[in-house]
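Have a look at the structure below before the remarks.
What follows is chain A.
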Amino acid sequence: MKPEFNSFVIADPDKCIGCRSCEIACAAKHRKYNQGKTIGTMNNKVTPRLFFVKNKGNVMPVQCRHCEDAPCLNACPVNAIVEKDGSIIINESACIGCQTCTIVCPVGAVSLLPRTEGNVVTGGIQVKVRAAAYKCDLCKEEGGEPACVKECPKDALRLVDPREDKKDRSVKAAMELLKINANL
Partner candidate 1 sequence: MSDKKTVNICCGTGCLAKGSMEVYEEMKAQIAKLGANAEVNVKLKATGCDGLCEKGPVLKIYPDDIAYFKVKVEDVEDVVKKTLMNGEIIEKLLYFETATKQRLRNHKESEFCKRQYKIALRNVGEIDPISLEDYVERGGYKALKKAIGSMKPEDVLEEISKSGLRGRGGAGFPTGRKWKTAADIDTSPIYVVCNGDEGDPGAFMDRSIMEGDPNSVIEGMTLCAYAVGGTNGFAYIRDEYGLAVENMQKAINKAKEENLLGNNILGTDFSFDIQIVRGGGAFVCGESTALMSSIEGMVGEPRAKYIHTTEKGLWGQPTVLNNVETWANVPIIIEKGGDWYHAIGTMEKSKGTKVFSLVGKVKNTGLVEVPMGTTLREIIYDIGGGVLNDRKFKAVQIGGPSGGCLPAEYLDLPVDYDTLVKADSMMGSGGMIVMDDRTCMVDVTRYYLSFLAEESCGKCVPCREGVKRMLEILTDICDGNGKEGDIEELLEICSMTSKASLCSLGKSAPNPVKAAIRYFRDEFEEHINNKRCRAGVCKELTTFGIDEDKCIGCDMCKKNCPADCITGEIKKPHAIDADKCVRCGNCMNICKFNAVKVL
Partner candidate 2 sequence: MKITIDGKACEAEKGEFILQIARRNNIYIPTLCHSDALPGLASCRLCIVKVIDRGRAKIVTSCIFPVSKEVEVVTNDDEIKRMRKNIVMLLKVRCPENKEVDELAKVFGVEEKRVKRFKLDPEENCVLCGLCAKACKELGTGAISTVNRGMYKEVATPYHEPSPECIGCASCANVCPTNAIKVVDKDGERKIWGKKFKMVKCDLCGEYFATEEHVKYAYDRLGVEKPEKLMCSSCKKKVTAKDIKSIFENA
């Protein structure tokens, strides 16, 4: 039976120490060209798909809810956002950077960021940088095991599957959150 809600990653605000390893892990996992071994060996922009937020007394990363009937998917005019096995994925190469998805996302999970093209595309020539929309894709293209969850030193991130024990705090929180934006 299909779960009522898609799986998504959520951070525990009490565990997060704000080290941002999740962002780096995410960017590194998704990098198609020039897989850096350490930060010093990466020579293009770090483009994460989850976004670190600093509020007063609260630091944590925020990411995509993979909504059922996702507003971003529905709003995208070029069909760059698709649903695959219960995840909402932005096809980066189909995105024209119109930002319509960032307007309608209830959570702010999509960000417009500069798109890095590999040398096989640019030939090393300095081209004008175009922006595209980025958001969490549950590392589906890269094997399906979210890199941020794996790399968090404090185990603050968790992939929540709604079929799990509903008593779990993370799952409960996830359910609550989804009800907040259930209309959209």
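The candidate set was assembled so that all candidates are chains of the complex that A comes from, given by their letters.
A few remarks follow.
Methods note: a contact is a pair of C-beta atoms (placed from the backbone, for glycine too) under 8 Å apart; a residue touches a chain by one contact, two chains touch by 3 or more; residues count from 1.
Because the structure is a prediction, the values reported are computed rather than measured.
By the touch rule above, chain A in this complex touches candidate 2 out of 1 or 2.
Partner candidate 2 is touched in their complex by these residues of chain A: 10-14, 51, 53, 55, 58, 60, 62, 71, 74-75, 77-78, 80, 93-100, 102-112, 119-121, 123, 125-128, 130-131, 169, 172-173, 176-177, 180, 184.
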